[in-house]
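Take a look at the structure below.
Excluded from the complex is one protein chain; the other protein chains are retained at their positions.
For chain A:
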Amino acid sequence: MFKIIKKKQLNSAVTLMEIEAPYIAKKAKAGQFIIFRVDEHGERIPLTIADSDAERGTVTIIYQAVGRSTIMLSQMNEGDSILDFVGPLGTATHLDGYKKVCVVGGGVGNAIAYPSAKALFNNGAEVDVIAGFRSKDIVILEDEFKAVCSHLYITTDDGTYGEKGFVTNKLQSLIDAGNQYDLVIAIGPIPMMKFVSKVTEPYGIKTLVSLNPIMIDGTGMCGGCRVTVGGEIKFACVDGPDFDGHQVDYDELMKRNSFYKEREHCDVDTCRMLNAKPE
């Protein structure tokens, strides 16, 4: 059993939890993920590691309650325990040797982008962060991001906070203003990652995206998380979850991720870009 040490509601739908998992806490690196199962009847659900503390033996996860398992998890409280928690899985993001990086997060994806921004900043890179949200009331991690970047740009779709517009607009304007990034990291809904990659492609800026396909084991055993990258089939759980954003077949991934959507009776993709035309 794995104990919930801390629970904090970041906004109405997004929850932060610190889970006691000392073995994982010792090894976790930015970009890696865990798989949890609340109880015997639950599914195995992958979540990217948002932070970890080797000394306290805790792993932080930040998630949006969208499906049955994440809803069940958010109904649990500090002191409760979940049945299974396994990791750290996947390949850590390679963050060494970059001078100037733009980290782009969308919605709850900001939670996954945060550890990369932090690691890059601690490595001495100049880090710009573009954190996009639908609206002011769901902004998360503002203070945390501020502590690990040179500039934090918050955008909201409706203009209720920060700049009005999509993260792609902001990224384009930063590039237009002469910022020379040697890496862009984009983490968020699939369409957002797709369109960020489209912005950087003409400039040849290396772009990493973090993919979240459906999977069971997270060790390369089920093959359910296969994604097409550069025409080749990859297993996101072991070959990723980070991939070259310019090579990913996003449309296929979106279809694969909608496999069980009808069953979940809810809209998993909350990204407004789905209805927007890229500029």
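One rule holds for everything that comes next: a residue touches a chain if its C-beta (ideal position, glycine included) is under 8 Å from a C-beta of that chain, and two chains touch if they have at least 3 such contacts; residues count from 1.
To be clear about the criterion, contacts and distances are computed from a predicted model.
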* Structure fact -> Among "Autoinducer 2 import system permease protein LsrC", "Glutamate synthase (NADPH/NADH) small chain", "1,2-phenylacetyl-CoA epoxidase subunit A" or "Sarcosine oxidase subunit beta", UniProt's protein name for the complex chain that is not shown is "Glutamate synthase (NADPH/NADH) small chain"
* Of A:F85, A:F166 or A:F195, which one is in contact with the hidden chain? -> A:F85
* Structure fact -> The one residue from A:K170, A:K194 or A:R226 touching the chain left out of view is A:R226
* Which listed residue (A:K8, A:K27, A:K99 or A:K164) would be found touching the missing chain in the intact complex? -> A:K27
* Residues from chain A at the interface with the omitted partner, ascending -> 23-24, 27, 37, 41-44, 68-69, 83-89, 216-224, 226-228, 233, 238, 249, 252, 255-256, 258-260, 263
